[in-house]
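One protein chain is absent from this view; the other protein chains keep their places.
Labels run A, B and C following the written order; every chain starts at residue 1.
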Amino acid sequence: MAILVDEGTRVLVQGITGRQGAFHTKLMIDYGTKVVAGVTPGKGGLSIHGVPVYNSVLSAIHKHPEINTSIVFVPAQYSLDAVLEALEAGIEVVVVITEGIPLRDELIIVNKARSMDRIIVGPNTPGVISPGIGKVGIMPSQAFSRGVVGIVSRSGTLTYEISMEISEAGLGQSSVVGIGGDPVTGLDFVEVYEMFINDPATKAVVIIGEIGGDAEERLADYIKRSGVEKPTLAYIAGMTAPPGKRMGHAGAIISMGLGTWESKREALEDAGVMVFKAPWEISRALLNVIQG
Amino acid sequence: MAILVDEGTRVLVQGITGRQGAFHTKLMIDYGTKVVAGVTPGKGGLSIHGVPVYNSVLSAIHKHPEINTSIVFVPAQYSLDAVLEALEAGIEVVVVITEGIPLRDELIIVNKARSMDRIIVGPNTPGVISPGIGKVGIMPSQAFSRGVVGIVSRSGTLTYEISMEISEAGLGQSSVVGIGGDPVTGLDFVEVYEMFINDPATKAVVIIGEIGGDAEERLADYIKRSGVEKPTLAYIAGMTAPPGKRMGHAGAIISMGLGTWESKREALEDAGVMVFKAPWEISRALLNVIQG
Amino acid sequence: MKLYEYEAKEIVSRYGVKVPRGFLATSINGVREAVEKLGGEVVLKSQVLAGRRGISGGIRFAKTLKEAEETSSELLKMRISGKEVKQLLVEERVCVDKELYLALTIDRSKRAFAILASTLGGVEVEELVRRHPDALIKITVDPIVGPAPFTSRWLTEFYNLSKDLEHQVMKIVDSMWRVAVEYDAELVEFNPLALSCSGELIALDAKIIIDDNSLYRHGRLIDKVYRDLSDAEAIAKRHGLSYVELSGNIGIICNGAGLTMATMDLVKTYGGEPANFLDIGGGASSEQVKEGLKLLLTNPRVKVVLVNVFGGITKCDEVAEGLISAVSEVGSVKPIVVRLIGTNDSIGRRILMEKGVKAFSSLREAVAVAVELARRDPWRS
Partner (left out) sequence: MKLYEYEAKEIVSRYGVKVPRGFLATSINGVREAVEKLGGEVVLKSQVLAGRRGISGGIRFAKTLKEAEETSSELLKMRISGKEVKQLLVEERVCVDKELYLALTIDRSKRAFAILASTLGGVEVEELVRRHPDALIKITVDPIVGPAPFTSRWLTEFYNLSKDLEHQVMKIVDSMWRVAVEYDAELVEFNPLALSCSGELIALDAKIIIDDNSLYRHGRLIDKVYRDLSDAEAIAKRHGLSYVELSGNIGIICNGAGLTMATMDLVKTYGGEPANFLDIGGGASSEQVKEGLKLLLTNPRVKVVLVNVFGGITKCDEVAEGLISAVSEVGSVKPIVVRLIGTNDSIGRRILMEKGVKAFSSLREAVAVAVELARRDPWRS
């Protein structure tokens, strides 16, 4: 078992002829992901690493009705259109890698997907990997190995860092999901966490949060209210970040006094989540928790 | 048990000082419904049949946090605002009696409520009655009696007609829900039908449809796919309605060749629903079905 | 409310949709002027608010001025679906490569506006939907964004047009959306939308239906509501009654749309023919009832009137009063079969009984009697 990406995942790459799109198409295929088609308007008929390219999601879906997932690499100013197109074509999971999408566009796509009961992962996410099964994303495969820890994160490289430690500790990951670094995201911590709770392959969950917003606080609230009991560990980045400054991610900003590291740590600990101050402490603690 | 209106229902009347609002507030109270507050902007401080009036839903909810349901009598041009206000105030079920709301306004409120996981009944509905428990609507109470038949309908008086027959047959109703006569409605047949399926007090369901749109066809499709087994009977009005003409209800129009009586009858019968040609045949058939 | 073709074309062309050059004419003289201004071959299009104008012979071509005059003189004497042809739209004839169907309308099940397109332009949409569903595509429009750019990519592909037309398609779709939003239209339809021989997309026909419920916010349109109604329909509308004329001889008055339709259907099931749909609505006054009944009593086709009222907000005594005064005002001797039940029904029945009218409480009986009365030979009864 795994979440979001599993054996049935069939992938469409939107923006497949771009530098990033083509590069990661190759890496996804190399990892064993079933990439069945790509789209770049005006480039229909080409083939990228053996994957046929179409002019529209409509014609791609028409030829490959098995597509259920799309990964979006198109530039920020075209992402609104690309995601609306994927949703209209009936695609269930849309992973939006693109960084720098205007907030108003994000609000539109994210709310639309929710009202249609579809899933957007991201925007500004490294994607999703279910080690050994497939990846719909851009993360370096070598940091991951098949295992029992579910990871949900707002970050990219920090996630690879922690995942690698977990891999080296021999535990591995069931699935790793980047919810994205923007202020507004399709999936949030709560929703991915719920998926992990319901996934029997996941024995423990690691939350990788950061300052800004209240996604971690809402997760804490959910854990408290629902009383779920899967071991949950967290690392929150940004303890030393000053207020009012964006720390790389559009969403990583303490504004109006909200979204501080301290507030997140308190909320999570209050909900029974172990919060660690160094990334490498997570894998050790996991070993204790899982192997007793 | 009952659906939508039960012992816990606490009602706010929006537009309580209008002729209709005031009149039906009295009738709802007489029926035993817990009407706790009313709103008419600018009329705060008044009292209508003993119900305190507020200037805004905000102040009504502030004073009466137990409110969970609202009934809207405000004129069509103010309904968009009134419903948005009710939703923003956190009200869970909004019953919109008002007829003649512009379609674009309806699309907005209906989609918004759905994305917030709230319920709109209507617009252009007689409301909901759970006989013996309460009513949030304008239907004449004497046509209903507590019992085992769930009714969901696009019509008003035709529903009273059929309900009365069912009452006279000694079966009575668990709940009766008007989904509304407009082309776009908050709840549709499928959703109310599902509620009845899950309601142990409901032994059989009666569908009262009419020409126009595909709400009945979608219900038929749902029944077929889900394979539910509660006895279901239907009456569809408009067998003799000509195409292209609105028959009283904004939604009752055969357009683009869709929404004919024949198409609805076929779809429902194909899904195993008994479709009758005279309203009075329903109660007789129900007696057979329920009492064997 | 439907707009005339020429009105719809005027609106959409203001929003950037290309339409054929044309002029409205109400007389042969007007047609002559138009033809002279246009030059060359013309199309004469009857302006009536009814479908099937083409099949009914209401749209004709003319190669010469003389032909145009002759044809328009015929057209101006025609009736289409019962409506007199009073106005003609005289248009240049466009050289057409391909005829397409394009509409923006409500998708009820998705609770959203949707673009509906077909490669089979010029075909009645009812036929498209029923017989050629595979030649149709539906694309939902996001209410905040409007038609997103992919919409025109999809349509261009689906229509099998060359990619350089994408921009024209986008412009048309965008215009339709703006018209729908700004006019509260529930339908904006181009059938056919033509690809001209010179590679332009031109709306050869245009149809706009405005949402009646929104008319209060469209001052200039609201006056037009009555213009295409029959006298009876106009009277009904003015009194807040819902009225639709049918072809039978049993007049029907009820309260509530569903009950009215059901009563019509029962009449039919019992072998009768309904003459109309007349819904007095909820809580009707005796005045409204009176006006409603008068409409039916003065309709020469109506032989019997069947009144079916389930009192709720509507009070049966008010209904009875209204019925009595209508009969006395009109002085009619047509039989009236009344079924009254619900709020104040016993008072209502008493009022009627005093005038010698028996009111039924059983719907079934009332219908049976009405149908029976309508069946009797008037010269014998």
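Assume contacts are C-beta pairs under 8 Å (C-beta built on N, C-alpha and C of every residue); 3 or more make two chains touch, one makes a residue touch a chain.
Remember, it's a predicted structure, so these values are computed and weren't measured experimentally.
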Among the chains presented, those that the missing one touches | A, B, C
Contact partner of the left-out chain, one of A:Ala241, A:Ala271 or A:Leu286 | A:Ala241
Full-complex touch with the removed chain, picking from A:Leu46, A:Leu158 or A:Val228, is A:Leu158
Contact with the hidden chain (one of A:Pro41, A:Gly147 or A:Pro183) = A:Pro183
Missing-chain contact among A:Ile48, A:Ile208, A:Leu233 or A:Met274 belongs to A:Ile208
Contacts of subunit C with the absent chain, listed as residue ranges | 143-144
So which bits of subunit B touch the chain we can't see?
-> 41-42, 55-59, 78, 80-82, 84-85, 88, 108, 112
What residues on subunit A make contact with the chain left out of this view?
-> 20, 23, 76-77, 100-104, 107-108, 110-111, 114, 138-140, 142-143, 153-161, 164, 181, 183-184, 208, 210-211, 213-215, 218, 235, 237-252, 256-258, 277-280
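FYI, only the chains that are shown with their structure count from here on.
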Take each protein chain as a node, join two nodes whenever their chains touch, and name the resulting shape: line, ring, star, complete or other.
-> complete
Greatest Cα-centre separation from subunit B belongs to chain A
Where the CA atoms of subunit A average out and where those of subunit C average out, how many Å apart are those spots?
-> 52
Mean-CA-position distance for subunit B and subunit A (Å) = 41
Any chance you could list the residues of subunit A touching two or more other chains?
-> none
At least two other chains touched by the same residue of subunit C: list those residues.
-> none
